[in-house]
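A single protein chain has been omitted; all remaining protein chains appear in their positions.
Let's turn to chain A:
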Amino acid sequence: MQWFVIFKKELLENWRNLKWIWVPIVFILFAVMDPITTYYLPKIMDAVGGVPEGSIIDLPMPNAQEAMMMSYGELGMLGVLLTVVIVMSTISGEIKSGVYEMILSKPVKFTNYVSAKFLSIMLIIIISLALAIGTAWYYVMILFGTIDFTRILMSLFFFTLYFALIVSIVIMVNTWIQSPGLVAFISLALIIIFNVLTNIYGHILTWSPALISDYIGEYLASGVLISELWYAALMAFVFSIVCLQFAIVTLRNRVLH
């Protein structure tokens, strides 16, 4: 019951912030940009000119899976950046402005507080991702070729788990520091370190959640769900829970003042 009250408060706040409107739109724009510009690149170069007379430029046209992966790549970069920026002040801002003390002056469980925040943000992210991937899929179908709907659905599921990990990392950092800008910076640093480590030790860390988008690319091309993808998804899930638990413990040990 208490959980639901906080959850509703978060939803209302996100609605007043207009996040429910602009986050999905921005995600859709991110996802759609790359496939369309790639498709029209030859025409754009024709129109802009500056190409010497008689020179032939042969740009390979990507197939449907590659075009879809462009969308995933864009969401994996800019989408993650946007997610970090959205979440950066969710707890730290409340601690700073005093709303936090007001909520915690009532007997609110920290578990309820953190999990309600996490789920309200994930709801926006999931809907935005679904809309963005759906729109990108629509354009890829028109411009490049067909991809099975089930493949899109499965890849969306795994991608959402990756974003759940990002959100919980940022929430964890939120409980350490009060300045939203610093929270964003440290979270991004953590995510980048995580990605770099995965890139260097990719042959050992085959279960790393940072590889999820790579595995999604393979899955879109082959249609076979390899076991590493499941393990990476499981790892993303476990790490999210651990990060949230860390956040709860940190908040519990914080002295109210």
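The rule is short, and it goes like this: a contact is a pair of C-beta atoms (placed from the backbone, for glycine too) under 8 Å apart; a residue touches a chain by one contact, two chains touch by 3 or more; residues count from 1.
Following the convention adopted for this analysis, contacts and distances are computed from a predicted model.
Asker: From the names "Na+/H+ antiporter subunit A", "Phospholipase_D-nuclease N-terminal", "Phenylalanine--tRNA ligase beta subunit" or "ABC transporter ATP-binding protein", which one matches the UniProt record for the unseen chain?
Answerer: Matching the unshown chain against "Na+/H+ antiporter subunit A", "Phospholipase_D-nuclease N-terminal", "Phenylalanine--tRNA ligase beta subunit" or "ABC transporter ATP-binding protein" yields "Phospholipase_D-nuclease N-terminal".
Asker: Which one touches the absent chain: A:1, A:47, A:204 or A:255?
Answerer: Missing-chain contact among the listed residues: A:47.
Asker: Tell me which of A:32, A:114, A:147 or A:232 is the one touching the absent chain.
Answerer: A:32
Asker: Can you tell me which of A:45, A:142 or A:226 touches the chain that was removed from the display?
Answerer: A:142
Asker: Among A:2, A:63, A:97 or A:199, exactly one should touch the missing chain; which is it?
Answerer: A:97
Asker: If you put the missing chain back, which residues of chain A would it touch?
Answerer: 17-18, 21-22, 25-26, 28-29, 32, 36, 40, 43, 47, 82, 85-86, 89, 93, 97, 135, 139, 142
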